[in-house]
Each structure stands twice: as structure tokens, then as C-alpha cells.
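All protein chains but one are shown in place.
Let's look at chain A:
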């Protein structure tokens, strides 16, 4: 696991203390013109580039130069936060019932009930595991840094600290409001209305819902659908596992010649199935509460960060992004997974 943190290249936190060199071209300057060589092939109509094009240094691996507390695996394809102990606990809590089910309970269910029962559980379980993996390793929507780099303005020499701006949202509606957009001094950009800076990952994330320590990532715009599908599939799998576990233990007790249920639980498939039933019932409580909480917040047109900030700062609770309940669900769950701003692929799309 390669964990590299370039603390020397990290931008200064305070705006008045950053080095100012307009002639130095660095990788973290997104305002520089698009590098055509990055696409690995220059289209034919762009081959006649004029001679005064400035030379852009070759970018070997962009993820190695990204600031922030992130761990990159598989040459930058997988990304997660640097606090991974809680993630290992949640991964173990998810893997354990699946292994026990397919070792002890699936054989009895396959032969005594139907082969479709373990197959459907395998599908739900695979959806939960892969959703967890996709959610924890995807880019949550990290905004690129230095989108509004501060430059010295000789006409206004004291305007180096930018003030907050007001952005009008919903001008065609009767409840249009001005949403405050804050300048992030760490990332040097004006954050969009629903973005926020995660201090654990040290990144500005678009549509930051919350930072999940159990999934070791921020839940943002790009991975919110994975998070929602993960919660839904975990709840359904746990309830399904509860039913299958109790059914296996009670059904095998009725089919056997044992007269005592407690003595019957000493058989491996019966005991483990009973344990899985209890485990599934207890395991469905916390994701179920989280799922209901997320559904409530989607229905009122908010996310966790906006909800908690509105409660804590005692400001007016405005909902500028609330349309209707079903339209809110459609917007949040069906919006496309945007391209990564900080990890663009080199493949040409056209």
C-alpha cells in the first residue's frame, strides 16, 4: 500500500502567506490551458498548433501530487481516507455473516427448500458488498484546488482576503434565496452552494453529505448513490438473512428426530443459522435507522451537512433545492456520476 503525502507541495493555509510566483507552472494550477498531450493523441484539426504555445511539463501521475489526507491504491484508481481502522471493523462485520451463511446454511436451503433461495441471497449480498467497495473507493467529488488563485491586484492592494459571495438560487421560483458561497482558504476556491470542506480528508467535496468513518470516505455527489444502494441492500440482506436463519434452524428441527430444540442447536448448520438470524436482526437496526434518516432528508431537500448546520447555527432553515418529494429523490439518486475533477482519465472519449 503506497501512502505518499507531499507535505512540501501542500499549499499554505493562509492566503497572505502563500508564495506568489506567476511564472511558475505547477500541476495544481487548473487555470493553465488544457494540455493536449494528456489525451495521448492530438486530434487532426489541432495538430497545427502555433509555435508560441508554452511548454507544459509532462504529467506522469496526477494523483501523486494531490494534497489532502487520502490513500491511493492501484495507481490512483482507488481512493479512500487515511483512517482505515473503522473501515476494517465494518468490512469484517459485513463479510462474516456471508461466509457463515454460504458455509453452513446454503447447503441445507439448496437441497431442502429451493436453489433459488441462496441464489437470491447471493445477489443481494453481492450488491451490498460491491456497493460498499464502490462507495469507499470512489472519488466523492473532490473539487480541484486553486480554481480562484489569489493574484496581487495593484489597483486594490488590500483585497487579498476574499469576502463571501451571495449566489441567487431558484430565480424562477417564489422562494428564491441568496445562498452564501464561502472562499476556502485551504483549497483556494469559492465553494459551490452545497459543497463543504472535509477536515478529515482535507478536501472540498461537492454535495458533501457527511464523512463516514465506517466507509472511510466522504459521502459526496459522486458516491451518494452507492451509499444509498449500500444502505438499502444491507437492510434487505439482513432482514432476508434473519428470515432464512430462523427458517433453517426451525425447519431442520422439525425434519429431524430431535425432541429438544436447544439440543438441536448443537448441530452446526442449525446453531449457526440461529446465530445468523439474531445477527441479521441486530445488524439491520443501525443501517435501517440511517436509511430512514437519509430518506427523510432527501424528501425535505437537504443533506446531513445542511441539516446539522441549520440546527447548530440557529439560522433560518431555508430549502432552496427542494422541489417535491419524488423530484428530490429523482434528482439525488438518478443524477449521473460525474467525471472525477482531480483524477481525469487519459482515454479519449470521442
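Here is the rule we use: contacts are C-beta pairs under 8 Å (C-beta built on N, C-alpha and C of every residue); 3 or more make two chains touch, one makes a residue touch a chain; residues count from 1.
By our rule, contacts and distances are computed from a predicted model.
Enquirer: Leaving aside the chains you can see, what is the UniProt protein name of the one that's missing? Options: "Ras modification protein erf4", "DOG1 domain-containing protein", "Protein S100" or "Transcription factor IBH1-like protein".
Expert: The missing chain's protein name, per its UniProt entry, is "Ras modification protein erf4".
Enquirer: Pick from A:113, A:177, A:200 or A:300: which residue touches the chain that isn't shown?
Expert: Reading the full complex, the residue touching the unseen chain is A:177.
Enquirer: In the whole complex, not just what's shown, which of A:168, A:282, A:308 or A:325 touches the removed chain?
Expert: Only one of A:168, A:282, A:308 or A:325 touches the chain omitted from view, namely A:168.
Enquirer: Of the residues A:189, A:235, A:272 or A:297, I need the one that contacts the missing chain.
Expert: The missing chain is touched by A:189.
Enquirer: Need a quick check: the contact residues on chain A for the chain that isn't drawn.
Expert: Within chain A, the residues that touch the unshown chain are 22, 30-34, 43, 45-46, 52, 123, 126-127, 130-131, 134, 143-144, 147-148, 151, 153, 165-172, 174-179, 189-190, 192-194, 206-207, 225, 229, 316, 318, 320-321, 330-331, 333-339, 341, 344, 348-350.
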